[in-house]
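Rest of the complex left out; these chains stay put.
Lettered A and B in written order, each chain numbered from 1.
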Amino acid sequence: MLVNCVAYQDGKRLGDIPKEAISDYVNRPECFVWVALKDPTPEELEEMAQEFDLHPLAVEDARHGHQRPKIEEYGSSLFAVLHVVEVRKGEINVGEIDIFVGRNYILSVRQRTEHGFGEVRVRAESEPELLKTGAGFVFYALMDNIVDRYFPVVDALEVELEAIEDKIFEGEAGASARDNMKALYELKHKGMMVRHAVEPLIEAVHKLYGGRVPQVCIGTQEYFRDIYDHLLRVSQQMDGLRDMVTIAMQVNLSMISLSENAVTKRLAAYAALVAVPTMIAGIYGMNFQNMPELKWTYGYPLSLAVMAAIDAYLWLKFKRTGWL
Amino acid sequence: MLVNCVAYQDGKRLGDIPKEAISDYVNRPECFVWVALKDPTPEELEEMAQEFDLHPLAVEDARHGHQRPKIEEYGSSLFAVLHVVEVRKGEINVGEIDIFVGRNYILSVRQRTEHGFGEVRVRAESEPELLKTGAGFVFYALMDNIVDRYFPVVDALEVELEAIEDKIFEGEAGASARDNMKALYELKHKGMMVRHAVEPLIEAVHKLYGGRVPQVCIGTQEYFRDIYDHLLRVSQQMDGLRDMVTIAMQVNLSMISLSENAVTKRLAAYAALVAVPTMIAGIYGMNFQNMPELKWTYGYPLSLAVMAAIDAYLWLKFKRTGWL
């Protein structure tokens, strides 16, 4: 689906243009064209490939989708794949945006994402000074927008971890430990999806400002370095998260052992409280002819009292050593 | 076994040629020869070595088989070893394809694989424009086909992991935990076989498009970069799989502990249900002369009622705390 197709000159919007006119504007040196597609059909992609003269391998990647993040040079143009990561109802959703950038065009293809990039266009158009630098700046603005969306996702994962931590250290074992384990496992999985979005990009963005910079990014290197820095920040946070999740799993496992330990002690304490009276009762159940206690008037209540006294003593002792 | 032996000129098939004529066609600058062998005898290999003038070390590698994936330059020709990974009845089967590529010949030697490469030849012959670029493009087409076969294998492993995950989080411990452990162990092993097929190749393919590119690949670098990108994708998925398998093993271990914990509690609860009536019975089995309860008309049913009441109370309590 075509979302937008706009031509710009000198940082100012010339207006929407029909798809067929794209190649005319692309050939005017002072113009650039910015086209946005959303979940396009193969035919729409093919049309764009012809208007912009895109490389068949890049177009094939965009058609298939499910690429890993990357930035590839095809001659003087760039083909970038970025993952758009969103949290929807506690689940991570990974969409994809494929960007084709040339000297005077930019084509973004959005796939499987709810949230669009209209705000990028609005912001870019409000800064004609920067927009004047051309397609490279729009490319930066799109990437910046996508990368900035990683931060709330990372924060959400960190909040999730903290909630699990609290449960681990305060909660009871059992069902809860099982849930914690599952939650940590899923958190690990979500973290992996975010890392897969971020890490391949780091090296790729590095090449946009250091070393031999592609033609289209010249003059905006400092902006791409800024994106690089944001990516490193996300990556560092994700590394920290991964480490803490791993440790939290170990801690949870320890807590299960500790809980097992506590249960064993409690059981043993209760068992003792029952076993000792049973033993005493057994003794007075013996059939010896000559057992003087049996004939005492208060023998029976006395024996019960002894049982109760011993149990009370044990109870206190167990309480004090923390077994009960 | 000789599968095919075909000469091409200007991207068009000249037709099958006899083995003995290979060296004639190889010496014509405008031709190239594409030969496919399958599980060849040493004699067949030797014959090819002479027709194509192959390096003895490369031929020895092809004869022995069981090489690690690699791409080696011998003068202006290349020798590549790739693993063909197939899933057969839940087991990973690793075959091998050795490819000798020169300026105007390509020789593929397929070993221990069920599935052939006829489709590559058909597709290549249907694109004479690309086939015209010569042996380098055929080399790409073969590699592309092999690498594309990795994806369904990786997907199969991921599906297998998901099935085990479900069993871990929902199933009962015991026999099932043992099976999960074994399944995870085998999954790890399968993953290792795929990684051994993929990882050595990544660096090797990198050299086909970046830095000093071998003569035979010049003009098709972008295609090899595409393969490189696919390999990275497989590698990333495999890394993720490896991490999750490791974690799943830990989780499974935790689940075993949790199940042990649950069993201990249940046992203790049942023991209590038996031990308390035993204690009461013991008390009324004592032989004190003066035990008024013994003379009550309803002493016996009352004592049974007390036992039943206590057990009912305990039962409810255990149910409520989740021990039963």
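Operating definition for what follows: a residue touches a chain if its C-beta (ideal position, glycine included) is under 8 Å from a C-beta of that chain, and two chains touch if they have at least 3 such contacts.
All figures in this text were calculated on a predicted structure; none of them were measured in a lab.
**Student:** Total copies in the full assembly, please; the file places 2 of them.
**Tutor:** The complete complex, not just the displayed part, contains 5 copies.
One rule holds in what follows: only the chains that are shown with their structure count from here on.
**Student:** To lay subunit A over its twin subunit B by CA atoms, how big a turn is needed, in degrees to the nearest 5?
**Tutor:** In degrees, rounded to 5: 70.
**Student:** If you average the Cα atoms of subunit A and of subunit B to get two centres, how far apart are those centres in Å?
**Tutor:** So the centre of subunit A lies 25 Å away from the centre of subunit B.
**Student:** List the residues on subunit A that touch subunit B in their complex, please.
**Tutor:** Contact set of subunit A toward subunit B: 55, 57, 61, 67-68, 70, 72, 74, 173-175, 177-178, 181-182, 185, 188-189, 192, 196, 200, 246, 249-250, 252-253, 256-257, 259-260, 263-264, 267, 270-271, 274-275, 277-278, 281-282, 284-287, 291, 293-300, 303-304, 307.
**Student:** Can you list the residues on subunit B that touch subunit A in the complex?
**Tutor:** Interface residues on subunit B, with respect to subunit A: 165, 169, 222-223, 225-226, 229, 232-233, 236, 240, 243-244, 247-248, 250-251, 253-255, 257-258, 260-262, 264-265, 268, 271-272, 275-276, 278-279, 282-283, 285-291, 322.
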